[in-house]
Structure formats: C-alpha cells, structure tokens
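The complex appears here minus one protein chain, its other protein chains still in place.
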Amino acid sequence: VPCVSGGLPKPMNITFVSINMKNVLQWAPPEGLQGVEVTYTVQYFIYGQKKWLSKSKCKNINRTYCDLSAETSDYEHQYYAKVKAVWGTNCSKWVETGRFYPFLETQIGPPEVSLTTGEKSISIVLTAPEKWKRNPEDSSVSMQQIYSNLKYNVSMYNTKSKRMWSQCITNHTLVLSWLEPNTLYCISVESFVPGPPRLTRPSQKQCVSTLEDQTSGLKVK
Amino acid sequence: DTAAFLPAPQNLSVHSTNMKHLLTWSPVILPGETVYYFVEYQGEYESLYMSHIWIPSSWCSPTEGPECDVTDDITATVPYNLRVSATLGSQSSAWSTLKHPFNRNSTILTPPRMEVTKDGFHLVIEVEDLGPQFEFLVAYWRREPGAKEHIKEVRSGGSPVLLETMQPGVTYCVRAQTRVKAIRRYSAFSQVECVEVQGESLPL
Partner (left out) sequence: LRKCLISMDMRHLEKSFQEMKRALQNKDTFQNVTILSTLETLQSTKPTDVCCMTNNLLAFYVDRVFKDHQELDPQILRKVSSIANSFLYIQKTLQECQVQSRCHCSQEATNATRIIHDNYNQLEIRSAAIKSLGELDIFLAWIDKNHQKTSGA
C-alpha cells in the first residue's frame, strides 16, 4: 500500500562516507520522532542513466546506514542516492545526496605498517591500502592500482629529543639507520594522492624502541 | 551617477612578491570625507570573449583603500586587467584602469627561509610555508672534494623533513630554492647552511 508522502519529517544529513571505495550511505533520523519505530527505504541513481534503482537489503530497515559499495563499484561513474522515512502508512519525502564521484571523493586509508628494530635502525615495510571487495575471497586490488601516483608520508617522532620529522616516499620499504640506540621512536604513515583535496587518515601511531647499544664506541655530541 | 567633482584614482600599480599580488593607487583626498573604492578585474578570457564582464574583487568591493590584495583574484597565469573607482555616498568616479595588464608570472620569487638542524645522525630541514602553490628543491652535499650534490623535492613548507642520514665527522651543506609550477619559474638559491655531527666512530 503506497504511503502518504510528506506525512513525516525527512531524514537529515544524508551523505556518502567512502574509504578505499567502500561507499556507505549514512543519514540521521528525522527530527521529533524519538521513540517512534521508523524504518527507512533507500534508492540510488547512476548519473546519466534512466531511473532510480532499489536495493532490497535497504528496504524498510531500522538502521541509519546502507552499504552501496557494490552498486557504486564503477568508480569512474557518478551517483546519487536518496532515503525516505516510513512509519505505518505515513512516509517522508525523499532526501537526496549531491552527486557522488567515488574516484575523486573516496578517502584513501593508511597503509599497513610493520616495523622491525635493530640496534640503530628501524625497518619500515608498508602494504598499500586495499580497495573494497565484494567477497572476502575475491582477489585483492591495491589502491595503488587505481591511483598510480599514490605516495606515503612517513612521520617519525624521537621521544628522547622530542623532534618530529617526515619523509615522503613512493616505494613500500624504508630503512631508518643511524638512529640512537635504546630510544623510543613513534611512527605514523599517511597515504596521499596529489590532486583534488581529500580527507586523509594517518595509520595508528606505533612506538618501538631501538635495541641496546652493543658497542659503546659511538656517541652523539 | 558619476560625480563631476569625484576624481578617478590615479597611479595604479601592482607589487607582487612570492605570488602575493598587491594593487595600489593614489588616494582621492576630500577633506572631512571618507572615500571608498571598488576594485574589479578581468582575465584574458573575459577580455577576449566577454569584454563587458568585469568581476568584483574578492576583498575590495568596497574597501577604504588605497590598496587591495588581489591574490585570490589573479588565479591563472594570463594577463589580467584591473580597475578602480572611488565612491562617496551614492556618487562614483570614473573607472581608472591599470595601464598594462598584470600577469602573475612576473612575481618576484625570493629564496626560501629555511632551518637546517640535526636529530642525532639525521639531517633535517624545515622550509618556510609559502602556501600551496610552492614546492621546494633542496640541494645537499658533503663538504669534501668531489662531493656529489643531491637534490630532493619538498612538496610543502612548514614541517621538518628528513634529508639524509649523516656520517659522523663529516660536514653536510644545504641550500634551497622555491619552485612555482603554476608559473613555471624558480627562485634563486638560498644561502648555504652547513651542519656536522661530531662523534668518533670506533671500528664497529
């Protein structure tokens, strides 16, 4: 039975949250309906095509998000999405996103960072962030395959000297040598792609200590 | 309406350094009155294809003047026309237009200020932040006969960047220049700065 449109206030703050091409539509409940068992229905539109499409898993749902990664997986196209609130025979008008362009708007997650310490060195090995995949068993696609100019900004903090410095690299390994022995260093890495302004998300800070000094020959003045 | 007695501003000129462009003019002096000015600009596109279009400046429509930062208006490397009109109440003067169109590729590029330090055995540089249009070419070398000069691109200023891991007892020297891709130009190199990390290294 079609609902009476406009009988409910609209959901709010509808937006796509996209990280590594995992594109999730999110919204906030309509105002003034606390305690009311509202459900939501989502539709999406491929810019340039003919009609709005439904996603069965996002029909009459209670949650306020809908994963549209599969539906928007062609990242060189643009998309719209919309949602409406439903309660009994009443429903809100649709509320629509702006045009969403995954290729330009997805946030590029940090790489995986593994550290190995030596007496005066720390070896850093980075694994490029992975693109969202439909099934866990699907083969992985690195974000580097989509953005060939992907780079990494490695930030290094020496907890003893309280100095921070960074280094921009394009490959996946970096050896920091001639460090001070027996010193705690904290490292964080951020992926970035030169081009339109994008939100960035640094990796979790990891702190490791260089090993004890096996020889006492080397002193820094 | 154009007031007969309100003269147009004179002596318009642009002073541009490190991609900051300042339009200045001689103020219109009317004792006891506050004269305001409107600044408008037209890029080469407008002058070629829609010459009737003049665009109000981002920050100086109006302004008490007699200067206007037009950096946010001059955003392409093509010639720009600039004009200024004085206003008093409802009356405006004629427009006074910059004699020669201004192109930002004429900006003066100064060598960047930089701080070269060491953190243990690590040679670190921090170059001043001149804004998103600026990149930096940093040259560094070991001060010893026949030493090779290494070049590193630093994408933005304002944060310390690791240049090299130093060997004890060796002096390392550094100089830097700015590069602005948008106008395809470089500054002169900065003064050279050198650092050394002492430390007698016993055979390991």
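Note that the chains take the letters A and B in the order they are written out, and that residue 1 is the start of every chain.
Simple rule for what comes next: a residue touches a chain if its C-beta (ideal position, glycine included) is under 8 Å from a C-beta of that chain, and two chains touch if they have at least 3 such contacts.
Predicted model only: the values in this text are computed from it and were never measured.
Peer 1: In the full complex, which of A:C3, A:I19, A:L33 or A:L104 touches the chain missing from this view?
Peer 2: With A:C3, A:I19, A:L33 or A:L104 as choices, the missing chain is touched by A:L104.
Peer 1: Using the touch definition from the top, which of B:D73, B:D119 or B:E164 touches the missing chain?
Peer 2: B:D73
Peer 1: Could you please point out the chain B residues that touch the chain left off the display?
Peer 2: The list for chain B reads 43-46, 48-50, 55-56, 58, 73, 75-78, 80, 132-133, 153, 180-182, 184.
Peer 1: In the complete complex, which positions of chain A touch the hidden chain?
Peer 2: 45, 47-51, 76-78, 80, 98-99, 101, 103-104, 148-149, 151, 170, 194-197
Here is the rule we use: only the chains that are shown with their structure count from here on.
Peer 1: Measuring from the mean C-alpha position of chain A to the mean C-alpha position of chain B, what distance in angstrom results?
Peer 2: Comparing mean C-alpha positions, chain B is 35 Å from chain A.
Peer 1: Can you tell me which positions in chain A touch chain B when the two form their complex?
Peer 2: Its residues touching chain B are 156, 158, 161, 163-168, 176-180, 215, 217-221.
Peer 1: Which residues, counting only chain B, touch chain A once they are in their complex?
Peer 2: 117, 119-122, 124, 155, 159-162, 165-166, 168, 197-204
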